[in-house]
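Of the protein chains in this complex, one is absent; all others appear in place.
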Amino acid sequence: MAIESPAQPPRSLVSEGAAVELVDVVKEYGGHRALAGVSLTMRPGEFVALLGPSGCGKTTVLRSLAGLERIDGGRIRIDGADVTAVPVNKRDIGMVFQSYSLFPHLTAVQNVQFGLEMRRVDAASRARRAREALEMVGLGSLGARYAHELSGGQQQRVALARALVTRPRVLLLDEPLSALDAKVRVQLREEIRRIQIELGITTLFVTHDQEEALAVADRVAVMHAGAIEQVGAPEELYSTPATPFVADFVGLSNRVEGEVRAGRVLVHGAELPLLREEVQDGPVIAFVRPEDVLFADSGVPATVVSSSFLGSVRRTLVRLPDDTLLSVQHETSRRPAAGERVHVRFGGRAVSVSPRPARG
Amino acid sequence: MSAGVEDVRASGTSEESTTPLRAVGRPEAVARRALGRTPRVGAAPSRATSTIVLVLAGVFFLVPIAAMVEFSLRQGRTGSYTLQHYAAVLDPAQEYAYDGLFQGTLNSLAICAITVLIVLLVLLPTMILVELRYPALRRALEFVCILPITIPTVVIGVGFLPVYSVIARLVGSDAWSLAFAIGIIVLPYAYRPIAVNLQGLDVAMLSEAARSLGAGWGTVMVRVLVPNLRRGILASCFITIAVVLGEFTIATFLSRTTFQTALVLIQHTDPYVAVIFALLALVFGFVLLLVIGRLGAVRRRA
Partner (left out) sequence: MTLAARTARARGARDAGTEPSRRRPDLGWLGLAPFSVYVVLFLLLPAALAVGSGFFTRDGAFTLANLAAFGNPIVLKDFLDSFWLSAVTAVLGAVFGATICYALLRARPDGLLRSVVDAGSSVLAQFGGVMLAFAWIATIGSQGLVTVLVAQLTGIESLGGLGGPSLYTVAGLIPVYLYFQVPLMVLSFMPAMEGLRQAWAEAAATLGATRATYWRRIAMPILAPAFFGCAILLFANAFSSFATAAALIDQGGIVPLRIFSSLSSETVLGADNLAGVLALGMVVVMVVLMAAYGLLQRRAARWQR
């Protein structure tokens, strides 16, 4: 990969960042409510990730903010000014698309210059600013290449430079990494984060990959079925999910059948505290993180099904006597063999639950 | 680089701070305008533009068809209309008058059948064989199959004269032997649907899978490949039929009677019947191709 060590972002691109406010945004597609009143506030310079499964409406939120989608209700404000009716080409936002958005008949540097031409910047400054933006993303020497002569990762870097060179008020990233290889994906997301911090630009990043969202964002907004379920710092979402959906979607959870009684949940003989205590007594599904299940000398008997090495930790799948499958995260020094008889116990951290119909 | 940054700071202030694109509406004005607008981004035209263009094009293309219909209903130059020309086609008493046309149609149908056989028994196996065993020849095969488009039919027609003088000595000069020549004209059209279908399959993988399960080559062909290719094969056959029925040049050069040459002949004696048959042929071809198109559309949606 021909990517040089990236240059410091040019001073010309540093911005103070704009505040963004979505108020009760509604979007309908032929009777179907794609967005059912979405509200989200972004502080100047903040990096917010919009996370959710496909079809949850996250891309629609981003496209509404960009002005690519007309909204059927609500307001959108940038820096306090209502932009709901401002057309996309006057909204002054920068956007990076999923893939293949570079103009194929223009070189990388011509692509980057396009937005500057639209703003009638003179040729000399145009060339300088485009060069600086390409250097910032580590592609200073590839400016003369066409899109088809660049790798997928390089194309997305050019797209990033093209979106940022005009100094937009907001940067919108629409799953920009989803078409890339795993390794490039991690590399590029860290670089996007670095550049974003250095430029101080308010950024909305749409992704379905929770690891990606948790890794780069200041705050993550989890969307489900056209509504935002929870907004918070990554740690917050992970440790105190506000809804069963968030508990299930963010991070890895074991779904264990249990019973709530008097503010505690009983699972396989263990009594665990509840994250939110206002749960009615009755049968529930409890979401238990793999790191909250431990191997022990005594406890629930289990049989090892399989075990996988994940670098710094190992995750082992065990089967309980009632056929429940549990994922246990543990140190790599222990290497359980399939069929091995073990005992597990629960760590005792508070869990989130969702009601389930009693077994018939 | 630090020099560059200095430079930017020195010259930057005036130009970078201007962002002429920033436009912000007043909130009250916005409230009235906002919710009714559809941002139109993309290459597609507005509904009005699209409709106007398509209606104009529709008129240009349908008027001649309508004129054919109108013409076929005319009663001489009297200005009144009649179905007599349609009745005449079915009238056994006038059969002799349309003898040439019926003979031409029969000839064309025979040529259709043989040409379809050429496609199925010569072209199709070759395409599958190349895909399976000789993928290096794929480009060469494509080139050969597209070639008849780039050589004008009149040129091949000139060359067919000496070839067919030999063929006439071998098998006689019946019209069906035209199928060999027309099979060549058909090649590009018949090749494409099968090729597209083949592209969408991993033929090597399919046949390896079938072979690993114990199937012989014959079984692979009949039970695995042909069923998976049936859409492409069907489209090829339909298009072949349409091309053969519309073929005029080769038949003219080799002076054989086919549907099209008979049409031109009868046009001098009974233009009404010529127009009726031309209409029927156009509609028939249209329906054939519409079926191919819908087959493809279903596949795309699936």
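First chain written, first letter: the chains are A and B, and each begins at residue 1.
Basically, a residue touches a chain if its C-beta (ideal position, glycine included) is under 8 Å from a C-beta of that chain, and two chains touch if they have at least 3 such contacts.
Predicted model only: the values in this text are computed from it and were never measured.
Visitor: Using the touch definition from the header, name the shown chains in contact with the chain that isn't displayed.
Guide: Displayed chains contacted by the hidden chain, ordered by label: A, B.
Visitor: Consider the whole complex, including the chain that is not shown, and state which of B:I111, B:A175 or B:L263 touches that chain.
Guide: Reading the full complex, the residue touching the unseen chain is B:L263.
Visitor: Contact with the hidden chain only, please: which subunit A residues?
Guide: So the residues of subunit A touching the missing chain come out as 66-68, 88-95, 97-105, 114-115, 118-119, 148, 159, 162-163, 166, 172.
Visitor: Which parts of subunit B are in contact with the chain that was left out?
Guide: These residues touch the chain not displayed: 21, 39-45, 47, 49-54, 57, 60-61, 63-68, 70-71, 77, 118, 121-123, 125-126, 129-130, 133-134, 137, 144, 147-148, 150-163, 180-181, 183-184, 187, 189, 211-212, 216, 242-243, 245-246, 248-249, 252-253, 260, 263-264, 267, 271, 274-275, 278-279, 281-282, 285-287, 289-290, 292-294, 297, 300-301.
The rule is simple: only the chains that are shown with their structure count from here on.
Visitor: Roughly how far is subunit A from subunit B, centre to centre by C-alpha average, rounded to an integer in Å?
Guide: Whole-Å distance between the two chain centres: 47.
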